[in-house]
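Shown here: the complex without one of its protein chains, the others still in place.
Our next item is subunit A:
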Amino acid sequence: MKRRSLLWGSGLALAAPRLALGQGNARTLRFVPQGNLANIDPIWTTTTLARNHALMVYDTLFGLGKDFQPKPQMAAGHEVSADGLTTTITLRADLRFHDGQPVLARDCIASIARWSKRDVLGQRLAALLEEMKPLADDRFQIVLKRPWHGLIWALGKPSANLCAIMPERVAQTDPFTQITEYVGSGPFRFRRSQWVPGSIAAYERFPGYVPRDEPPDFLAGGKVVHFDRVEWHVMPDPATAAAALQNNEIDWWETPLADLLPVLRRNRDIAVEVVNTAGALGMIRFNHLHPPFDRPEIRRAILPAIEQRSFMQAALGEDPALWQVPAGTFTPGTPLATDAGLEVLSSPRDPEAAKRALAAAGYKNERVVILSPTDFPTINALSEVAADTLRRIGMNVDLQAMDWGTLVQRRTKRESPAEGGWNIFCTTWEGLDVSVPGSHQPIRGNGAQGWTGWATSPRREALRDAWFDAPDLAAERKIAADIQMLVWDEAPFIPLGLLRPPQAYRRSLTNIVTGGPPLFWNVRRG
């Protein structure tokens, strides 16, 4: 064989699999998630990725519709007794776990019990619970000590921790220990043997799953799956993910970097759209234990200098479709979002007023340590704008860059900033989490028991408790407005705007369910 023939032959041999690759497997959806699915127990961890995984593998008794109201999902329906203390839930007849066993009332009770030890709303249930008991294989009762209007919403809550229904034997695992058996109840079966953490997680359509005979409605309705297989490909490098999407090696990328959006938009085969309309609320979180932010006057003084638009532009760019300002305490667009007192952030900005307020509050040029995660571009951008804003009003800012792993450890430190503690960090909260007071950690005022920052506010706690007892949506809205007014007064955190980062996907994908996290039912190719 001539040398040139050999070279040509090799080239053709290399090109042949390219042709096959370019066509892809039409029955497989290739998805690049926001990060590495490192753990898969949605009760053990509150990570968004574990929650997204759980939405595929586990079903829930109830699911939120687009109107953010709970609808029956595994439940055929429920009844609440006249005194509001007893809720009886009846299961659908055709529910099966991935091992083929039927879903029974005792599985649901064990799953709720495990969830209630970890989740913030679950803990509310645990505090109110008198007993849970099966009435039949497909019916069980939850008996409370006091009525709780929000029980059904809590069982269908879309944010971590999801009340995922597992077999009783799995759900009996200690909630602080990871489960070791991954038998789900949802439309996809997790292929644990093919899971390579940091690289790939594979799911196969569960043929035994019977969707509701209804059109899809966000996390409720019929979860009809049109792909035999869904693969999550972890790609730590955004440029690689962008190139892979353009090259038809993947179908869907959850978190394209803002800098790469123009390139993706230029490609006619790629759609760049907001899928998660609930978005994420950006915020500045203060440490309430140490000066200068141990005093509400100082925290409040910053408000006139906060230009939410600048934060959003730094995080996601100039396109206003990708963010929303003004944003208050609760996720804009959700039922409890309110304009109460919102002018503190929406009126013309006045850094000079902030300077005067700082001086009046007795700011003594204390060092302000801001923690900034360089491996989270969005949060890093928020942190840099926060630092710049505070410098402009004369604060002595020390912006400390670090990786996320260090930041989450550092922010648990209660020591003073001089001893390795901190004053401020910026973060984002899933819009679904901060849409109601029950799961809204930043509004909490439970001090040392609460979220990092350790804010103490009996008034906010009382309002939150009142929300649990609210009899209807109107009462909930009134309480939400009161909470927001209190947030402006006590400033446990400052909202920076609602981020709606777009997702990028091949135009061959249609019928993607929008509203929140990436969902893999209803979506189809072509």
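Worth pointing out:
Here is the rule we use: a residue touches a chain if its C-beta (ideal position, glycine included) is under 8 Å from a C-beta of that chain, and two chains touch if they have at least 3 such contacts; residues count from 1.
We take it that contacts and distances are computed from a predicted model.
Chosen from "ABC transporter permease", "Sigma-70 family RNA polymerase sigma factor", "Alpha-D-ribose 1-methylphosphonate 5-phosphate C-P lyase" or "Tryptophan synthase beta chain", the protein name that UniProt gives for the omitted chain reads "ABC transporter permease". Interface note: of A:A126, A:V143 or A:A243, the residue touching the hidden chain in the full complex is A:A243.
Contact with the chain not shown here comes from a single listed residue; of A:Q178, A:S347, A:N365 or A:T510, that residue is A:Q178. Across A:P326, A:G450 or A:P501, the single residue that touches the chain missing here is A:G450. Counting the whole complex, the residues of subunit A in touch with the unshown chain are 13-18, 21-22, 36, 38-39, 44-48, 118, 120, 160, 176-178, 180, 196-200, 233-237, 239-241, 243-244, 246-247, 249, 375, 402-406, 408-412, 414, 427, 429, 433, 441, 448-452.
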